[in-house]
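Chains shown are a subset, placed as in the full complex.
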């Protein structure tokens, strides 16, 4: 008898978990289904791939980084500013004739460094992540603005635009990059020790510390990842738009946090998954796409967006059936 | 023989308050060295110093005779020291195997789940825990989690294992398993530091015993050379009332009437009554569903069917706040997650419910008048109502939670593992207190895994097995053997299973 | 009752100032003038600031122009103005974020007999003078150009600025109202919050649904440049026209390359200089009309050379 209850208990979580992860996917598919029938030109390969997918790509990349931070129970408000800083430095270098590859690497390093500073302030100086990244959000933005004197940097090399903003096998590069990073990010989180420690820190940092694991190091790492992801997103965007602006990335943090949370991350830490971030970003983009296709007037767009975000979360919750 | 790990003349103070003073302690290969002392005596603090969580203000640590400093748990682990913490230190979202091997995943950056599960398996077997290593620890009962902690210490292959009240949430069977584990380990030359408030365990396991009182080293003695009474008097420095015997109590009307309580997959068709002035205990093995039944009565979880009547009135929509107002009290099993508000002072933790009942106002004088006598009566140390409860020793925290319901008053008390982590002296106090409550007509429904406690307190024992009530024993019928037989399902016919259904 | 520079009778074009009021009088060299800008995150406002500085140099006065860190920090802008009032400026050049957010500041300035001049963007009806261009007219001129170029009409789309913001509402309104009487059909009018990335995304969606779109009108150049990228990636460059507003340098560059079709340049540098001139004249005691309208023009590849001198 006892054996039986235990076996039931063993099985249940797996099925439950699958349904749970599927919650947001269900919402997404349901939405897609409804819109396919109601919104003309919604369900075309082109609209789905390069309309929704492409515009979700940037947000997805940023949200991947943020998901890591959020899992540890932290937050990174500075992603948009880090993106701007990496973008203008990278673009400026390219404009001055630095080889694109080198410029890209330097931009990524800028992102990493900016993230490292965030991480060290959080883990070594032990300040609240919110306040640290609120401060650096302003600071990095100020840096980007004074670096460029507020001007956009135009005319990126074509090779660079092609490499990050073009298409491969008919698929837009930004989308390909986002999907690759989602896969990579998932693997890192689920199948490496590092990922496991990051999850564990969010669950019970004290327990992890007592296991002799360097909690500070792994927590800092998440901020570095977040910075690098912001830089990647920035480079992809610059390649697409052909210009790097110091005001680029304004408001990214909110969109990315939203994508991560819609995708199942919990702001109190310990929970989160990268595929969820992708799904969350897709859901938000789909929403934007449909409202544009339907030519909903600005004010009503806001009403609809608010309602649908909450509605999606309600459906998600009841699908998960918790 | 050089000691594996030793501490000499340790002093430790927290913001000026001395907790340990001149304490020396050592553990040798193959020995079990028990540490005894009242709640708040400084046992956990000493152990945390040995494990590098705290750094002593003065004194030295030695490993194999070599002086060492532990700047953190990592250093201690490197020197072959592992610790099982009094408050569970597991990551709820990770699987059992991941918890067992946390920080010991092996070489390379990758995580091989199958490999982890396979490696965790033998340690789980050693402690006799039969759960799927892939299950998240969050879904385990607290007793099962305790076993995971033990398995984790084994996985470290440590030469010294510090165990801070490893049995406080275990029942008989698991404790036996733990004995086995410890004996295997000591045979291999591992040294064990063992803290428990149970003399049975000390007598069964310990080679030497060190007694602490108020942070002072009282004595280190050969366990076989002292009696229980001698140890107790070293610990408390006063006489304590005997723990046995209690005449049957006069019972009042049926207060709690539970019928067909079911939560699919967890417990099924649980039916019983508790009368005013009666103490009824739910006994059983861990995972038998006792905690869940208790929570279901209180309305703490959803998804429960069946009826609950209080004083003849049906409680249709049960929730903790509704039941509290109806005079029901509840003390959860998991003190840290469900009992205390860790960063709040003792007074808030104690008065939370009384405020809601309007029994006590917020005024300083008024609350002191309620809090101080209760703290005194339950011997909460330090007797400072403003102390942050997290900084109290585990046993003292438990007393504060009990005091919460004494202050608020209740006519039905639901209490899960009431004496978890409580020292002998306080346990006696507490038993007397529960007797007194019963005598006042309070109905008590208790879950306990400690058989002597069950026998000492209960007017009736309901034994649960696999989510069902397997049998009911009156005070006269109850014995350790019969309870165990019902709980395990051995010889069910011979032990009055038929009594169960009424 | 509400003030509208458009309808105001008491109005003069900036080009006529010297003809009507003579040369610019001289003020003491230590005369200090304060500028409260909307923000500096958009190039437009940086150019206006440059105009202030040019004008100050030209007329021998000093100017400090400050801006809150973003375009929607209304209390921040008001506090900034209040703070600056303690520093001895003789006059304030105000570019309010909204119609209302600087009202108390203007009142305080009046109480202290300090001059306030509304320069561009939202309108504070209590300022005695307004210098700038007519926001509504920005949209109108693009619409008129379209009607003239495509008498047969076609499909157009509007990329709006942040919902509820004055300039966005006025520019969109002017554009739509003018087209209402034509054969053009407005197939989409959606917000992109002044943001290049959002404009890019939204424009792509619109193009996908309306591949035969004749033109986009964007409420500012930053968004217009995002739209251009969308048009390029849809392979519609030259077929779908793109118009912006503001006349920032990047817009000129794009026009020269033949990508952006046109921008309604309101000559921020020139506007800044005129604002400074007007301030100096007023401080010297001249009586000027209430509204001094600064020039604006639809700049396209055909005519950009004649406007570049104002940069």
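The letters A, B and C name the chains in turn, as written, and every chain counts its residues from 1.
We adopt the following convention: contacts are C-beta pairs under 8 Å (C-beta built on N, C-alpha and C of every residue); 3 or more make two chains touch, one makes a residue touch a chain.
Please read all numbers here as calculations on a predicted model, not as lab measurements.
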item	value
Subunit counts for every protein chain kind in the full complex	A x2, B x1, C x1
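One rule holds in what follows: only the chains that are shown with their structure count from here on.
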item	value
Topology of the chain contact graph, where touching chains are joined (line, ring, star, complete, other)	line
Centre-most chain [mean C-alpha coordinates]	A
Chain A and chain B: spacing of chain centres that average the CA atoms, whole Å	43
Chain centre separation in whole Å, for chain C relative to chain A (CA means)	35
Multi-partner residues of chain B (at least 2 other chains)	none
Chain A partner contacts - residues on chain B that touch it in the complex	53, 72-74, 76-78, 83, 85, 89-94, 98, 102-103, 105, 109-111, 130-132, 134-136, 139, 265-266, 285, 287-289, 465-468, 489
Chain C residues touching chain A - in the complex, by the definition given at the top	40-43, 46, 69, 160, 163-164, 187-191, 195-197, 200-202, 204-206, 208-209, 222, 225-226, 229, 233, 249-250, 253
Complex interface listing, chain A residues touching chain C	40-41, 44, 46-47, 50-51, 54-55, 58, 138, 141, 145, 149-152, 154, 237, 240-243, 245-248, 250-251, 285, 288-289, 291-293, 295-299, 301-302
